[in-house]
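Here the complex is missing a single protein chain, while all its other protein chains stay put.
Now for chain A:
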Amino acid sequence: MFRSRSWFGGGWGRPKNPHSLEHLKYLYNVLSRNQTVSEHNRGLLVETLRSIAEILIWGDQNDSSVFDFFLEKNMLSFFLKIMRQRSGGSSFVCVQLLQTLNILFENIRNETSLYYLLSNNHVNSIIVHKFDFSDEEVMAYYISFLKTLSLKLNAHTIHFFYNEHTNDFPLYTEAIKFFNHPESMVRIAVRTLTLNVYKVEDASMLAFIRDRTAAPYFSNIVWFIGKHIMELDACVRNDADHQSHNRLSDLVAEHLDHLHYLNDILCLNITDLNHVLTDHLLHKLLIPLYICSLAASTSAAQTTRRRTTDAVAKMLAQHSATPDGSPKMETGNGKVSCVVALFLLSQVFLIISHSPLVQTLAWIVLKTDRSIFEKGVDKLLQYYENDVKRRESSTTEDSATPNTDIDSKSSTESISELRSNVTDEEKQRLATETPSTGEHPFLDAVYGALDCAENDYVALFALSLFYAMANNKGVTADVIEQVLRPKKTFTPKTPSQKDVKYTYNVHLVDKLLNIAACSCQPSCRVRLVTLELALKLFVQLVTCDGKNILLDGHAALIDAAKTQSTALLRNFYKSEEIFLDMFEHEYCDMSKGSLNVEWLCMDSAILLPPTGTPMTGIDFTKRLPCGEVERAKRAIRVFFLVRNAVLTLNGELETQLPLTNPQSCVQIDQALDLNNSDLIACTVTWKDGTKMRRFLVIDVLQLILVEPDTKRLGWGVAKLVGFLQDIEVTGDKDDSRCLHITIHRPISGATANRVPLLNAKFVFDDNIRCMAAKQRLSKGRLKARQKKMQHIARLLDIPGQSGPPSPAFVGSGLYASRNPGRGLRETRPLFCPNKVPGFAAPRRESSPGIIHRADPAKHARDGVSPNRLANLKKEERDKSRSRDSSSSRAKSREGSPRMPRPRSEEIPLELIKKASNSCLDMAPKISIVPRPQTPKIEVASTSGGPTTSSQSQAETAKELAVSEETSFIADELRGASKKKGLIETI
C-alpha cells in the first residue's frame, strides 16, 4: 500500500546504513514528531514502523545497544498512542503496527530482550485494545499477534501475561472471545492459542483457567457442537437427493475439527481441565444428545423421552448457575436421527481415547438396561459410577471370580460357549444363546440397525460404532468383552489342568454373517464397504489367542458365503479382455491396504442414503454398483473380501494371488544368460528421437530389451522390461521392417492414468524378423492373458477349464507342489495337448507359420515362472521323443546348436535351443543371475500348502499330468537352487 520510498527521500538526515543505532534514533525522531496519525503522515508512519521491526531484529542479532535504546525511549508506548487514535486510515497503521509486533516477537532470540519487551505491561494493553475487528485485515493480524505470543509462552513468560494478583489473563480471555468467529483461520488461531496456553505447566494459571474460564468456555464449545450437529442432522434429513453434499461435508469436517480439538486438550493430560471437560461433554452433549438419540426411535422410549428431557432440563438448570451464565443447551428440542447419532458416536470413539470419557460412554451403550434407562438420563451416569465401585470392591474381595457381577448384569446377553481343553485342543459346544430381548435399549438399537433387509444405510454406522468401540484404547477389556471381543475364562478342573473357555457374541456374529450372506446375492443392496467392515469386525469377534473360536454353525455359514461369492463371480467370468484387467486392478486396489474406519467416518457421503449413481462422485465402494461392468467389479471385490476373511480366519496366507508373482519376473539391470535364447536385434527409436540398439527377448510373461553384457559373452543386461499382456503392437504401413510398440505400465491401482512404459518404434534388420517379432509379441500377449484367465477359472472352480485345482498359478505357490514332483518324473504320461482353451495347438491351424509358438510344453511352463527352466529338461525330452508336431524342432535343437536358419516353416528367428555345457538334456535358455536377492526356494513351501501331504500332491500331480499344465511338477530338487534365476523364452 505504502511502499513508496519517497517518504525517505527528503533528506531528514537519514543515516545511510539502515542497520545501525543511528538509524533507530532517526526513526525515533520521526515517531516523536508524528504522534498524531493523519492522512498525510500515515504512509511515513507505516514505513517507520516497518523499519523499526527490521532494525530491532538486526540489533537483537548483532548490536545490543539498539535494543537498549528502544527500551530506554519506551518506544512501545508510541505504538499504543498510535493505535488508540481513531482517525482516518488508522487501521492501515494498526495493521503495520501489529505486523511489526509480530515480527518482533517471532524473531527475537535474546531472552532478556524478550523479557524487557514484555515487562512494562504494554503488550497486555495492546492485547486488550479494542481494535476495529470488523476489518478483516486487522482481525487477521491481531489474532496472529496473539497466536505468536502464545507460542512464546513458557513457565517464565507466562507471568507477564497471567497476573496472579489481579487474576487477569488477557491473552487467553481476549482470544477465546473469538472462539466462534466466522472466519475459519481465526477460529484455528484461537484453538492453537488455547492449546499453547494449557500446555504451559503453571499450577496457578491452570487453576485460573479451570475456575474462571473452563465452565463458560467449555460449555460454549459444547453448546456450539450441539447446535452444529442439529444443523448436520437437518441437512441429512432434508437431503435425500444428495443436493447439498458440499454443505454436509463441511459440517462433518467441522464436527471432526471439534472432536480433534477436544482430544488434543484431553491428551495434554491436565487432570483438572479434563475432569471439567469430560463432565461437560458427558452431561450436556454425548449422553443427552448422542446416546439418547439411539433409542429415541423405539416405541418404548416414547415415555422415557419426556422424562429424559426433563432430566436434562433439570441438569441444565443446575449448570446454568455456573459463572458467566453459560448458554443453555437446547437438547430439549429433540434428538438427531439414529443414522446421525451412530455416525457421530463412531467418530467420538475413533478420535477420543480419554479413558474416563470413552469408558463411560461404552458402558452406557453396551450395559444400560431398560430399568435404568427409564429412570432418566442422569441416572445412567450414576449407575455407571455405582457399577465401577461395585467392581472395584468385588475384585478385592473375591479375586477368583472377577467377572461375576458383570456377568450377572449381562446375563441376558446372548452367549454361546465353547470349551476347549488346553491340553488336547478339543472344542466342544457347551451352551447356546438365549435370544436377545429388548433389555438393553441402546445396544438393541445398534443391533437393530445391523439389519440389511432393505438396505445397509444404517448398518454401516452400527458396524463403525462397534468397530470403533472395540478398538478404542481407552475402553478397557471388561466393558467390551463378550459383546465386542471374545471372552476367555479359566475354570480349574483338576489341579493339573485348566479348562479354557472361549465365548463370543453369537447374536452379533449371526447378524454379521447375515450381512455377508446378503452381499453375495446377485441383486443385493449391501455396499462393499459395509461388507468389508462387517467381515473385519467378524474376524475380530471370533479370533482369540491367534486362532478362531468359531462355532461349527458359523463356520459353515462363512464357508457358504465363500461358495456363494465364488458362484456370483462365475457369472461374470468371461473371455473378454477387460475382465482380466479388472480382476488384476481390483486385486491391486484392495491389496493397498484394508479399510481405514477413521477415514471412512470422515466421509460425509455415507451420511446420505445409499445410491448407485456414480454421478454423485461417491467412491465405488461406498455406493451400489451401476451397470453391468460395475456389477462385475463388485462381484470381484466381494470374492476377494470373503476369500480374504476365510483365509485370515484359518490362519492361512494367500498363495494364489496376485496372478503375477513379482518374484518370478525379470527386473531391470538383471544380467541374463542368453546363450541359446531367441534374440531379435532391433533399433528402438523413442518419440524424442533417441535411438538405441537393443536385443528383443520374449519371455513367457515378459518382453525384455537387453543390451550385451560387457563382462560375459552371451549374456545380456535387461534394460527394459514390460509385461506381454500390456503391449500393443502395430505394423508400419510404409516400412515393413518397423513395428510400433506400446507397453503399458503394469496395473498398480495407484495412478488413474497409466502412462506407457514405452512407446517407441522398433526397426528390425529385415521384414522377416519384423514379422517374426510381431507374431511372437501378439501371441505372447494372448498366451500370457489366457494363462491368467485359466488361473482365475481355477480360483472360481469353473469346470472344464483345467479340471482339478492346479497349483500352476503364476506365482510363488508353485514351490510347494513342486517338491514332491521329482518322483513322478519317470511315470508322468505324455501331454494331452488340446485340453485347455486357448492352448496353442489350435492356434496353429489358424495361423500357420508360427509353429515355434505352438508348443504346449512351453505353454504349460508359462505358469511356472520362477523355475521354468528346471522343468524344461524333462519336457523337452518328452517332446522330442513323442510329439510329432514338435519333433523337427526338437531335433534341430539337439542336433545343430548353432544353426541360424532352421528348416521347415519355422520362423528363422526361432533360434536353436540347446544346452551346450549342461549335463542335462536341455539347458536353460536364459539364466538370470539373481543379483540382489538370494533364491527363495523352500520358504514358500510352507505357505503354499501346509496341509498337503506329499502323497496327496502326488495324486494331484498325476491328475494334472493329464492336462498339459503339469510339466513343472516334474521338477528336480537338485536344480532347485538354480531355478529361481532361470527363465525361458517362448
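Structure notes:
By our rule, contacts are C-beta pairs under 8 Å (C-beta built on N, C-alpha and C of every residue); 3 or more make two chains touch, one makes a residue touch a chain; residues count from 1.
In this text, contacts and distances are computed from a predicted model.
Only one chain is not pictured, and the protein name UniProt records for it, out of "Ras-related protein Rab-2A", "Cofilin", "Intraflagellar transport protein 20 homolog" or "CTLH domain-containing protein", is "Ras-related protein Rab-2A". For the chain missing from the display, the contacting residue among A:Lys147, A:Lys335, A:His354 or A:His440 is A:Lys147, taking the whole complex into account.
In the complete complex, the residue from A:Gln61, A:Thr489, A:Thr683 or A:Ser736 that touches the missing chain is A:Gln61. Touching the missing chain, out of A:Leu256, A:Met692 or A:Ile768, is residue A:Leu256. Mapped onto chain A, the footprint of the missing chain covers residues 1-3, 18-19, 50-51, 53-54, 57-58, 61-62, 96, 99, 102-103, 106-107, 137, 140-141, 144, 147-148, 151, 184-185, 187-188, 191-192, 195, 246-247, 250, 253, 256-257, 260-261, 263-264, 599.
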